[in-house]
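In this view, the complex is presented without one of its protein chains, the others remaining in place.
Letters A and B mark the chains as written, and numbering starts fresh at 1 in each.
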Amino acid sequence: MKTLTYIKKENLNTFLEKLNKNYDVFLPVQNKADGTINFESLDIVNDNNVINLKEKTRKSPKSLFFPPSENLFEFEYKKDIKKPDIMEIKLLESEKMIPDEINSRKKVIFGIKPCDTMAVKCLDLVFGEGEKKDPRYVMKRENTIIISIGCNNIFPDCFCTSVGGNPFYFDHSDLGLIDMGPNLVIFKSSERDDIRELLDKSHKFFEEREINSDEEIEIKKIISESEKKCSSNWESVNAEDIALDMERKFSEEEMWKNITRKCISCAACTYVCPACVCFNIGDEQTGMKGERYKCWDFCTNYYYTLEASGHNPREKIYQRYRNKINCKYNYFYKRNKNLYCVGCGRCIDVCPVGMDIREIVKHVRSLQK
Amino acid sequence: MQQENSVEKKLKERIRDVFDDFELVIGYSQSKIPLKVNPLFIQRKEEIDDLIFNNLCINNLATYSYFLSNELKGKIGIVLKPCDTRSITQLISEELLNKDRVKSIVVGCAGILDYKKIVKEIGGLKIISADIKDEHIRIDTIDENFTLKAKNFYADKCYTCNIYDNPPYYDEFIENDSKLNIEPRKEYEDLDEFEKLSLEEINSFWDLQFSNCIRCYACRNICPLEVCRDKCIAQLDVPHWQSQKINAVEGKFFQLIRAFHLAGRCTECGECERVCPANIQLLKLMKKINKDVLKLFNYRPGFNLDEKPPLLTFKNVEKNIKEEELI
Partner (left out) sequence: MENILGTNKDINNKDINTNSRKTGIKIVAFLCNWCSYAGADAAGTSRLRQPEDIRIIRVPCSGRINPLFVLKAFTQGADGVLVSGCHPNDCHYSEGNFYARRRLEILKEFLPVIGIDKRRFSYQWVSASEGQKWQKVVINFVKRIREIQG
């Protein structure tokens, strides 16, 4: 780095408010009543809901791209009295959801961590690339600017370095910032037109000067300390090896039964995971009108593989959990060349019975139980 | 984190003595996450050494009783606190559990600490490490350190408990030298306060609470009495009770389904509220129905093996029900 472009933290709130005038700004907001942090719009920030950029959010930001529940379209059955044997279905344009208007609003996600941006890549591979793309997802993604802040603080359940990530990984962010005490320094900036436009419009908040050698050393120190702390939370996992191990140990039913005895097969880990992508599409109708929606689904559910005949290939909890682990560390890796676990540790934080995905993977890999 | 205390020693000895009768024993063990414990499934004698029992053991291990007793053929022993024994008793009185198959190893309780209350007190910060010594909890977070007085952070149910050293039902009882020592509170006090609010306030309270619900079903799956988790009507298309959409209205309706499924059966263990990722105050609904069942039918779930739950029976003349006349 030759120049140091930075914004003073004391000007951050004004910068975000100015940004909120042209874009919808989303950032981690802490609810003071119980202390949980989630990604919310800047509009709800007040005395009881404060901005907190240091701690991890409870739920992941995937709901900003892949909402928990989204209406695809509305329909209405129409009958003509003169032709009673014909039923017409008409798609409605109703005011409550005009998808393209909502999805094409410009958004800025501020304060997202590098592990979550790696998960956005996981979502891109499923919804945004290949032959079948989700047009609403593509539109949302094109109109979103991701401003990520690297992790100076590593928590005991973080393990991004073990799965190929890094606390200062900015490849999937549009702007990558480093927290250097009183200032947030731009470490990486994408060359896209809309990023240049954003920086130009907010130029009065950012200062620029030549970097001095002390600052260069400090940046390197921040990065290497975080990397070291994160690597001490778990061993490094080579993606190729883990996929093979999972494949080999698939039929060891007793082992899988023993390590998943605690699991109660709820959806807590699946729904807070930034990389879990399963969804369900259903139609709902009242009278002659109805709507088709897309919502989250969870593979640890008994109903997930229940067939119309009544047979269920994944009847027991250990089979469903085995599938979930294989999905993340084996199947998706083989298909998309990307591990679908980014090491954020949210599943460990939220699990009612304390299932630790690191322990599970370790059990599977080790030769003894 | 802590040294073995005397009740742990007694518990381990007792289980070693009776271990050969059991196919599986469920207890508590240390967790890597500070201030939490893990359920431990013991199938070999060596694993008994990992057992612990202290004031962090908040999990209700009776959740595993129904499903394991259907899966395994032999006897199952479960380490329980007296409040958890109520769940086992309720299941036995409803004939969902065979009392010869599941044996309760009840340990006298000195109260348990509520993790969520502690996290709320330190402002929601992530706990890096923690230690409990001499009635004080020492907590380290990224920037700050805290020292809290343990007796202010006990679970709500501990303040109204009077069975901590004489459980309603047990197969083995391990006495604890330390006893529960906190100021008792009146039963259903917080609920009485809540009922005094106006309808608009109550509605906006629930709207705010359920806005974060993600329908993860953790509340239903952790409940010892919800044995219907693989056949839940909330996930069926026919009959269509609920939409699968994830929003506040559906989240609230799911809790109403749960409240009526547990009417007159809920033993108020508080697990549903503990596991909710969105921190919703679910227990208020169950407590309200329990309060009315107590008032109308003089019945407390989980105390008496032979008493039939009131909503499964009836009387010709109901003394306490005052019906209204609309003419």
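In this section, a residue touches a chain if its C-beta (ideal position, glycine included) is under 8 Å from a C-beta of that chain, and two chains touch if they have at least 3 such contacts.
Only a predicted model underlies this, so the values are computations on that prediction, with no experimental measurement involved.
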Chains in view that touch the one left out, judged over the entire complex: B
Chain not shown: contacting residue from B:129, B:166, B:203 or B:298: B:203
Chain B, residues in touch with the chain not shown (by the definition above): 194-195, 199, 202-203, 206, 241, 249, 252-253, 256-257, 259-260, 263-264, 284-285, 288-289, 292-293, 296-297, 310-311, 314-316, 318, 321-327
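To be clear about the criterion, only the chains that are shown with their structure count from here on.
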Rounded Å distance, chain A centre to chain B centre (Cα mean): 32
Chain B-touching residues of chain A, taken from the complex the two chains share: 30-38, 52, 54-56, 58-59, 68-69, 153, 155-157, 258, 261-262, 264-268, 270-272, 280, 282, 284, 293, 295-296, 298, 301-303, 348-350, 352-354, 356
Of chain B, residues touching chain A in the complex: 31-34, 36-39, 41, 43, 59, 63-64, 116, 119-120, 122-126, 128-129, 142, 212, 214-218, 220-222, 229-230, 235, 237, 243-247, 271, 274-275, 277-279
